[in-house]
Each structure stands twice: as C-alpha cells, then as structure tokens.
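One chain of protein is taken out of this complex; the other chains stay put.
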Amino acid sequence: MQILYLTLALFLLLNISVGMYRIIRGPSTADRMLAAQLFGSTAVAILLLLTLATGNSALRDVALLLALLAAVTAVAFVQRAWPNRETDDDDE
Amino acid sequence: MTMSDYLSATLLITGAIFFLAGTLGLLRFPDVYTRLHALTKADNVGLGLTIAGVAVQAESWAVVGKLLLIWVLVLLAGASVAHLIARGAQHRGIHLWKR
Amino acid sequence: MSSAFLYTLVGLGLFALGLYALIVHAHLLRKILAINVMGSGVFLVLVALAKRTGEVRPDPVPHAMVITGIVVAISATALALILMLKLTAKTGHARLPDDQRESR
Partner (left out) sequence: METITLLAWAFDSLLGLGLLWLAWQSLASPDLFKAIVLFFAFGLLMALAWVRLEAPDIALAEVAIGAGLTSALLLAVLAKLRATEINDDTTEPLENVEQTFRSFQWFPTVILLLVVAGLSYTVLSLPPYATGLSAEINTNIENSGVRNPATAVLLNFRAYDTLLEMLVLLIALLGVWSLNGAVLQSKTAPGLVLDTLSRLLAPMLILVAAYLLWVGAHASGGAFQAGSILGAAGVLLLLAGWRLRPALTALPLRLMLVAGPAAFIAMAVFTMMIEGQLLEYPKQYAGILILFLEIAATLSIGTTLVALFLGGRPSNNFPSNDFPSKDEEHK
C-alpha cells in the first residue's frame, strides 16, 4: 500500500507540474488564478496521501489549513487585483 | 491486503483519474468558463474520492470527521471561488466560447 | 545522494536565482519577490541540514528558527511593499531614483 500511496502522490505532483502550463500560458489573468487554485486542491490530496504513506498525522492539519486558506488568495485576486479591462484573447 | 485495502486503493485510484481529467480540462478546454467548469467539478470529485479512500484507512471516527471537514471546506471554497471568477470574467466582458 | 542534500542543493539554487534577479531587475516589486525567493532558499538549506540526523527526528532548533523567520519575512515584505508604494506615489516609478541605466 505504501507504494500505491507514493505512486499516486507522485502522479498528482506530475499533474500539478503539467497544470503549470496554464499559469505560464494564460491567456487571461483569470486562467492563471484558476490554475493556481487547482494546485491548492491537488496539494490537499497529496498531503493526505503523504499522511498515509508516512503515518505522520500532523500532515492532516496541514491539509486542513490549506483547504481553509486556498480561497483567500483567490478572493484577494477577485476583489483587488483583477484589472477591469481584460484582454479578450481567449482563442486556442 | 485486506478488503478495506482494496476498497481504499480503488477509491484513491479513481480519485487520481478525476484529478487527471481536471488537469486535461484545464489544458485543453477553449475558454475560461469551460476550464472553470472542468477544474472545479473534476477536482472536487477527485478530492472527495481521495478523502473517501483515506477515510477507509482512518484509525478513529474523529479522523473521519476531520477528513470530511476538509472536503466540505474545499467544496465551499471551490464553489465560491468558481462563482466569483466566472462572475468577474463575465463582468469584464470575456466572451463565451462559440464553435 | 540523500534527500537532505538534494533539498540543500535546491535551496542553494533558489538563493542563487533570487540573488541574480535581485541584481538584474530594476523594478522594486521584482526585487522584493527576489528577496523572498532567496529567503526561501536559505530556509530550505537550514531545514535540509537539520535532517542529517539519520533515522531519528530532525533537529528542532533550525525548525524553530525557520518558523519565526517566515513570520518575520512577511512583516519585512509588507514594510518593503509599503515603502515601494510610497516611493511610487512620490516619483511615479517603482524604481530606485539613482538608477542610471539608459535602456530601462
């Protein structure tokens, strides 16, 4: 089971790495924020898997905290930093 | 491996597949709304399945409660943030993708 | 190579990247980000070196230092950011005024 937990954690980390493309690429600021948000929930899953793999229950508290706080940055973005004129070049 | 190990492994692997689906959606979908849709839903289900898989292995009910709390919080935050971003995008005149 | 040394090297790399960015960028917000990356590198080196205890739990003294370091780093960052805003309000640019480079 240890092997499964670590494999899945590695897989999710790979998922995050691939998702970075969207932060780099954009095109809109919302897309970047969205991708960063994905990192948050995937990191929660990785932390829970590592909790199982290492047996250190303190990691569960880290996951809980991340779940609570992942929203704060997104809220800061929506409330403050989102430019009013967004370049609408959403074509792929 | 016991019965609960198999159950847990199945749930965890299914969860990881949902995460993969979310990431694929993030990369391949054409506009911010569809990406939002793919990501928020797939990831929340993926995390829910992962949490279910972890909860099967939990040593006490208190731990199950904490895991459930984590999921509820992520659902709450994810849904709210998705709404805020979608509304903001619409407000700023980002167009919906049309074929 | 043990994971402690792997993370030590990553920490060194982060420190070097941050230092480079601190030198070449003129924009103050970038400089602040660079200092934060450098700080993360230093923290990583400290904690990675604390893990050289073998099988027993790592040395907690660097851990405690890094915990306070993270909190102090954000307060210093906040002060730096406000200073930058003040400077921008005065001069209109988020750059140090004695920056002589023509091209930037």
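For reference, chains read A, B and C in written order, and residue numbers begin at 1 within each chain.
Everything that follows uses one rule, which is that a contact is a pair of C-beta atoms (placed from the backbone, for glycine too) under 8 Å apart; a residue touches a chain by one contact, two chains touch by 3 or more.
Computed from a predicted model, the values in this text were never measured in an experiment.
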item: Neighbouring shown chains of the undisplayed chain, as defined at the top; value: A, B, C
item: Touch residues of subunit B, complete complex, unshown partner; value: 73, 76-77, 80, 83-84, 87
item: Contact footprint on subunit A, counting only the chain that is left out; value: 2-3, 6-7, 9-10, 13-14, 16-17, 20, 23-24, 26, 29, 32-33, 35-36, 39-40, 43, 46-47, 50, 56-59, 61-62, 64-66, 68-73, 75-81, 83
item: Contact footprint on subunit C, counting only the chain that is left out; value: 2-10, 12-21, 23-27, 29-30, 33-34, 36-37, 40, 43-45, 47-54, 56-68, 70-72, 74-79, 81-86, 88-89, 92-95, 103-104
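Convention: only the chains that are shown with their structure count from here on.
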item: Chain contact graph, described as a line, ring, star, complete graph or other shape; value: other
item: Chain closest to the middle [Cα centroid of all protein chains]; value: A
item: Centroid spacing, where centroids are CA-atom means, of subunit A and subunit C in whole angstrom; value: 22
item: Gap in Å, rounded to a whole number, between the CA centres of subunit C and subunit B; value: 32
item: Touching two or more other chains - residues of subunit A; value: none
item: Touch list for subunit A against partner subunit B, complex; value: 1, 4-5, 8, 11-12, 15, 18-19, 21-22, 28, 30-31, 33-35, 37-38, 41-42, 44-45, 48-49, 51-52, 57, 60, 63-64, 67-68, 70-71, 74-75, 78, 82, 84-86, 88, 90-92
item: Subunit A partner contacts - residues on subunit B that touch it in the complex; value: 1, 5, 8-9, 12-13, 15-16, 19-20, 22-23, 26-27, 30-32, 35-36, 39, 43-44, 46-47, 50-51, 54, 57, 63, 66-67, 69-71, 73-74, 77-78, 80-81, 84-85, 88-89, 92-95, 97
